[in-house]
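Omission of a single protein chain aside, the complex is shown with its protein chains in their original locations.
Chain IDs A, B, C, D and E follow the sequence of writing; residue 1 opens each chain.
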Amino acid sequence: MIDANADPMWAAILTETAAAAEAEPLLASFLHMTVLRHNRFEDVLAFHLSSKLASPTMDARALMELFREALEADCSISRAARADIQACYDRDPACDAYSMPLLYFKGFHAIQSQRITHWLWKQGRKTLAYFLQNRISEVMGADIHPAARIGEGVMLDHGTGVVVGETAVIGDNVSLLQGVTLGGTGKEHGDRHPKIGNGVLIGANASILGNISIGQGAKVGAGSVVLDDVPPHTTVVGVPAREAGRPDEDMPALGMDQRV
Amino acid sequence: MIDANADPMWAAILTETAAAAEAEPLLASFLHMTVLRHNRFEDVLAFHLSSKLASPTMDARALMELFREALEADCSISRAARADIQACYDRDPACDAYSMPLLYFKGFHAIQSQRITHWLWKQGRKTLAYFLQNRISEVMGADIHPAARIGEGVMLDHGTGVVVGETAVIGDNVSLLQGVTLGGTGKEHGDRHPKIGNGVLIGANASILGNISIGQGAKVGAGSVVLDDVPPHTTVVGVPAREAGRPDEDMPALGMDQRV
Amino acid sequence: MIDANADPMWAAILTETAAAAEAEPLLASFLHMTVLRHNRFEDVLAFHLSSKLASPTMDARALMELFREALEADCSISRAARADIQACYDRDPACDAYSMPLLYFKGFHAIQSQRITHWLWKQGRKTLAYFLQNRISEVMGADIHPAARIGEGVMLDHGTGVVVGETAVIGDNVSLLQGVTLGGTGKEHGDRHPKIGNGVLIGANASILGNISIGQGAKVGAGSVVLDDVPPHTTVVGVPAREAGRPDEDMPALGMDQRV
Amino acid sequence: MIDANADPMWAAILTETAAAAEAEPLLASFLHMTVLRHNRFEDVLAFHLSSKLASPTMDARALMELFREALEADCSISRAARADIQACYDRDPACDAYSMPLLYFKGFHAIQSQRITHWLWKQGRKTLAYFLQNRISEVMGADIHPAARIGEGVMLDHGTGVVVGETAVIGDNVSLLQGVTLGGTGKEHGDRHPKIGNGVLIGANASILGNISIGQGAKVGAGSVVLDDVPPHTTVVGVPAREAGRPDEDMPALGMDQRV
Amino acid sequence: MIDANADPMWAAILTETAAAAEAEPLLASFLHMTVLRHNRFEDVLAFHLSSKLASPTMDARALMELFREALEADCSISRAARADIQACYDRDPACDAYSMPLLYFKGFHAIQSQRITHWLWKQGRKTLAYFLQNRISEVMGADIHPAARIGEGVMLDHGTGVVVGETAVIGDNVSLLQGVTLGGTGKEHGDRHPKIGNGVLIGANASILGNISIGQGAKVGAGSVVLDDVPPHTTVVGVPAREAGRPDEDMPALGMDQRV
Partner (left out) sequence: MIDANADPMWAAILTETAAAAEAEPLLASFLHMTVLRHNRFEDVLAFHLSSKLASPTMDARALMELFREALEADCSISRAARADIQACYDRDPACDAYSMPLLYFKGFHAIQSQRITHWLWKQGRKTLAYFLQNRISEVMGADIHPAARIGEGVMLDHGTGVVVGETAVIGDNVSLLQGVTLGGTGKEHGDRHPKIGNGVLIGANASILGNISIGQGAKVGAGSVVLDDVPPHTTVVGVPAREAGRPDEDMPALGMDQRV
């Protein structure tokens, strides 16, 4: 029923999961329910995210159906999810299986859940998007506004404490570490959050505030506070941040070199 | 049964919620159970916070009753909750309805829950207060000691990672962003945490440590570490923080200008 | 049945808990189920952690049995847990009972849970270790790799936002505040995380990145970003961190003096 | 806070329950949550019935509030509940404590729950009454129409399989064993169910069908099928039932002599 | 989206349910989640039955998907369900709405659930069928073997205590009251259970045992025990049952006259 040739990542996830269920009886129950009984990557994603976000006042069945609806309506969501899995696999030395981000990385879960809230937002279903934003924030510790636009191949490593505001834009192949804020400034409506270029690496606990641009291939050091535009391929560091040279790599997000 | 004239915020919350339930069938169940079947703002608050903080080892009914008892015994709790909702509404451009903080902002939930633990603390029910502090910290990501004294009109934006210590005092109309620590220093008992004046704005991931005073109308930049008193109407920034001028506004917390 | 003489901390926990159950009827249910009906400290730890980490897709009974198995197989886990309780009791002025860390401190819960994932890791049960790492990260907000090696007498204060990487090593009698990252750098496998010496104090939101050494008795100021080795008994501060003198104490972790 | 003099049954329940919690640690949690933390018999009844009847689609808090509302609005419900407890205590040799029916007899739970559906029915809240009838039937195995009128001092022993129809009337001091049907006949609306006089004893699995009268002090043998009126103080037995003498007692329900 | 013209029973259910949700705030949550947010009768059936049969060891989502699969694969299941609703509506004077059997009659729930186990059985999925038989028996009190063949327009009134064996066959338009057994005799495999003709009425607690035939239009009195064939249009009564005339109606199941 499964055409592994057509979907090698899904085939790998099934292989990895079947081996884990075999090796670890305590997880067999979870792995069968969550992965092995399904026929498609998308169904696993919908099931697992609904397990995470359900609560005594929001039925897991209703959430699962919603997530499936979103994944069917907008195939870019699952395409981006796969790219995000690949990003974790390529950039995180602690990740040596495709099933790991899918099943166990809450930063990954937070981004995929936001992709669904973003779909709801575009359809005008704002209240439901807010409801889910709250649950994502509670469970995964990342508070990402449904309106934020996020590219593909994004690694939200660990995810705890991450805040991404309403008008923020994150490009492709970006890596954001834990505690990163892409925040607004002021109390006026309108475009007020950062725009992050492709390939940017943002270190742990860095705050980027206001409608500023972080140029393609830039690197923001851990703990830095950025209040002004950063040119492409530039490293910034400090509180507030100042320029500190040029990253060794064209796309620092891919190499994950945290040194500045 | 509901006198909307006497309680316009409650009337607005009902109107907003009824419209949302009508527009979004998936939320109708949650919204009826949590909001629409109740007659008072206080009952919604008690119900919703008990939904959030219940667990398999702490019954939701018991928590709801406790929260109602607190809200009835000390009317300043719900008065402050309303002021905090108004603060979010006024200062957060992403908040365009009174029901949003009430239902979906975990920073708001954390503060209101702490107001209840504070009431317990004053009554000498310290163990129960600790129990709830732990649940608040798990669910909302903000670890606020029950003994901390918090004013009205406070916006705890996002709330993740916030830590507020036992002898901390937060004035009225303060805004605290995610990741803020109002922490102690040393291992001795006694007064050892910061005192935050009215109208102060504290940026994301800032740490304010020790029994120091942040004067009225001051601004602490994101990521800063403050170890000494800050005079009123002064901006500080850096690790460790140094003075960096004077905020444009008398009460920076109201304008939410994060630039320093 | 309980030999209090042989285990004074356990005896104290029982006495404290019985008094709390007597004084606070709302907690009596939780305290009897979690503490008072058990005969050993280890059984309470296994029960309580399984309450915290269970979910609709992972049965609490299965987790409790696993935790008991680990605690029986490796007695260093419970010995370290007791040392960690003592550390909280000695260093945290807000902690005046042995039962407080055990029952209510999520930083403590996160470390003890990691000690169990570490035992699993050493046995080659990596998938189960990852599963639990995910749950610990969701519930307690601390993302600690199962392979990280952690000493005894460690206080993980509050714990929210803490990230500890795969090849990190934490010595004995260390204190880590909320938001601390012991992170890697680069995307290569191998030894890439910090080594923290005995008695080190690491302030809130500090990031220590790469395979560097923080010498015994050193102090890292809050919000600092450390990219290079720190000599023993040295204070560092800033983004990036620079040396700023020598701590007053031989083991700054014990005194918890946050000033730099 | 509790005036035992004014409510000796409640005082006895508290004494019995406290002793049980002391003697049986495994039940201490349940007994504290359900009984010992409450101040009134009515609150225990509302809490315990809501524990029994709650489900993933009906919140326990909402049910508890409803049951409290009913018990406050119509004091005859709790008066009858006390009389039913006394009936179990007096007639069931296996019942040697007042707390036993309250906590552990599902026949008792079914009748008290029906008393609440009956209150709803009289108020015109038929859908909610049907909802609860369904839950009572699922959990306690007794399907009692909300419109049925039930006297005081009624013992519904075991309760499994009992069916009581819409226009049935049960007098005071009646005993009904398991499997008893007070059923209708035909498909026409209107008065179509039995009327059971005071003091009647109805044996296990007996069926009484149609708008017939079972006279005061009558006895219906186990397994009998009654299709015609039964005169007062008469024993009937068989399929279909025929007269078989006169009970030894004036009120057979009190003596529970099952012989015919 | 809903074509009421094409499905008048579904249209009626929606109208009834919307009115109930409006009138009874306490049920609004349940009714929206279970009925009002769905577009088809079949989805409500699948959702509601999965609510009933889920447990901590069987996920509600997995059951709902299974039930949907069955309802899509075999449209006779939902056709029969509609006929059963109509049967309750026509024959039970206490049923004055189409939504009542669907939502609140556990006899109806038991039969529809069995229709799904029967579909599984025919596909050779016997273990899953047994699993569900057990859950149906626990929740609804009716133990119906998955292999039993059941016609349309069947009313299983109340359902408690009903047992239907593996080789039993129930015709169309049959009414079975509570406590009815269609049981086997002996321990040999093979055809060993009753065959019930169209229009038969079987009274409460009647037992029909062995591979015998109850002829079309027959009536079995309450509490009777039938061990031999019953000719068509014949009334039997007693333990053991003997012939007792001819029913007044051609199809006694439709008239529900329990007199014999």
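Throughout what follows, contacts are C-beta pairs under 8 Å (C-beta built on N, C-alpha and C of every residue); 3 or more make two chains touch, one makes a residue touch a chain.
Quick caveat: nothing in here was measured; it's all calculated off a predicted structure.
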Quick one: which of E:Gly184, E:Gly199, E:Gly217 or E:Pro252 touches the chain that's been left out? E:Gly184
Given that one chain is not shown, which residue among D:Ala60, D:Ala147 or D:Ile196 touches it? D:Ala60
Just name the one of E:Met58, E:Ala83, E:Val169 or E:Ala244 that touches the chain not displayed here. E:Met58
Answer key for E:Arg40, E:Arg68, E:Arg125 or E:Arg246 versus the chain not shown reads E:Arg125
Spell out the interface residues on chain E facing the chain that's missing from view. 55-59, 62, 66, 125, 127-128, 130-131, 133-134, 137-138, 141, 143, 145, 160-161, 163, 165-166, 179, 181, 183-190, 192, 205-207, 209-210, 223-225, 227, 239-240
Residues of chain D (touch criterion as defined above) contacting the omitted chain: 20, 23-24, 26-27, 29-30, 33-34, 51-52, 54, 60, 90-94, 100, 103-106, 139-141, 158, 160-161, 177-179, 203-205, 221-224, 237-239, 254-260
In the complete complex, the non-displayed chain touches which residues of chain C? 33, 37, 47, 50, 59-62, 64
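The working rule: only the chains that are shown with their structure count from here on.
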Starting at chain B, fewest touch steps before arriving at chain E: 1
Angle of the C-alpha superposing rotation, chain A to chain B, to the nearest 5 degrees: 120
Suppose you list every residue number at the chain C-chain D interface; are over half of them used by both chains (same) or under half (different)? same
Would you indicate which option in C-D, B-E or D-E repeats the interface seen between A-C, with over half of the contact pairs matching by residue number? D-E
Report the inter-chain centroid distance for chain A and chain E in whole angstrom, where each centroid is the mean of the CA atoms. 48
Using CA atom averages as chain centres, what separation in Å is found between chain C and chain E? 56
Check: chain B positions touching at least 2 other chains come out as 26, 29-30, 33, 37, 59-60, 62, 141, 160-161, 179, 205, 223-224, 239
